[in-house]
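Here is the structure we will look at, set down as structure tokens.
A single protein chain has been omitted from the complex, and every remaining protein chain is retained in its original position.
Lettered A and B in written order, each chain numbered from 1.
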Amino acid sequence: MSDILETGGEQLLAALRHVLEGKGIATTDEIQERMAVTDAANPGQGARMVAKAWVDPAYRRAMLQDGAAAAEAIGIPMRGMPPLGVLENTPETHHLVVCTLCSCYPRAVLGYPPFWFKSAAYRARAVRDPRGLLAEFGTLIAPDRKLRVIDSTADYRWMVLPMRPAGTEGSSESELASLVREGDMIGVTVPAMRALQGEKR
Amino acid sequence: MTDLASDDPRRAMHDMGGVMKFMCEPVDVEAHALTAFDREVDALRQILGMKKVMGVDELRRGIEAIPEADYLRLGYYQRWIRSITDNLLRKGVVSEAELRAALEQAK
Partner (left out) sequence: MSEALAAGSRIKVRDDWPEARGPCHIRTPHYLRGRNGVVLRRLGSFPNPEDLAFALPAAVLPLYHVAFRRADIWPDVTTDDELLVEIYQHWLEPA
């Protein structure tokens, strides 16, 4: 059996799809539909949750209590998805999410995990050298601020609720959402005023 | 930063937290777009999960069984399709003869 597993991935996929289609286990239509559903999940979803939490204290409390329910409350499909936990950054504590064993990622609200999240360097260094790792993303955490690294190993998925950037007091909820990037909700970066200032993301 | 505990020889190779040989490796922070292959493998895995043919824990066990040299060489979804194939063969969902015939036909 082992030599067949050495076959190139593209050929294995084509052959498996052919056999599974014949057995009615995974048809082309089903795969197309799944791809469309999966592609629809993206960091804009998580960003909407973050922006709402910044302007609506009741929503923020609900989100910290049960991320999945809070996602569903604003129309993000969570059926069949793992529970979602939300960790809030504060002036005292910054959170960083990693999965050292594989690549567990809050896909329902952020979409596919990015390349760096799946890399050996990220997985190894996030727990051992988190501040050095963050510096590579351009993020500096003050030495007296606590860093909490979440190793996402099991049945929950975790996202970070970043702090609202200074200078956004007059911003609308949708403007706020446009400030929040993928990495801000994993904790490798922090949102800033850049988008509103017209700076390139 | 010498610390034997973080490089315990008993650890499995995918269990990468704190492993010293990656400490000096910079993180590639650039975005890499997924290919059609990547997205199809991802979708296939989801369908197999939803139909209870094969679960995500089985996917992971299969990935973790890949020899280290191959694990580090293969792309993310290349590992997935290898594990999916391994699992479907083991479970008898697909026979080796069926798979070989399909591979042959595609040549």
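The criterion applied here is as follows: a residue touches a chain if its C-beta (ideal position, glycine included) is under 8 Å from a C-beta of that chain, and two chains touch if they have at least 3 such contacts.
Not measured: the values here are computed from a predicted model.
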Completion exercise
Listed by label, the shown chains touching the absent chain are A, B
Fill in the blank from the handout: In the whole complex, of A:Ile4, A:Val55, A:Ala73 or A:Leu147, the residue touching the missing chain would be A:Leu147
Problem - Selected from A:Gln45, A:Thr100, A:Ser119 or A:Ser171 as touching the chain missing from the view - result: A:Thr100
Exercise for the section: For chain B, enumerate the residues touching the unshown chain of the complex. Expected result: 1, 3, 5-6, 8, 10-12, 15, 17-18, 55, 57-58, 60-61, 64-65, 91
Exercise for the section: Could you please point out the chain A residues that touch the chain left off the display? Expected result: 83, 85, 87, 100-101, 127-128, 130-131, 143, 146-156
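Keep in mind that, in the parts below, only the chains that are shown with their structure count from here on.
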Handout entry: For the chain A and chain B complex, residues of the former touching the latter
Key = 1, 4-5, 7, 9-20, 23, 25-26, 30-32, 34-35, 38-39, 80, 98, 100-103, 112, 114-116, 118-129, 133, 136-137, 151
Fill in the blank from the handout: Residue positions on chain B within touch of chain A in the complex are 1, 6, 14-19, 21-23, 25-32, 34, 37, 39-44, 46-48, 50-51, 53, 60, 63, 72, 74-78, 81-82, 84-86, 88-89, 93-94, 96, 98-100, 102-103, 105-106
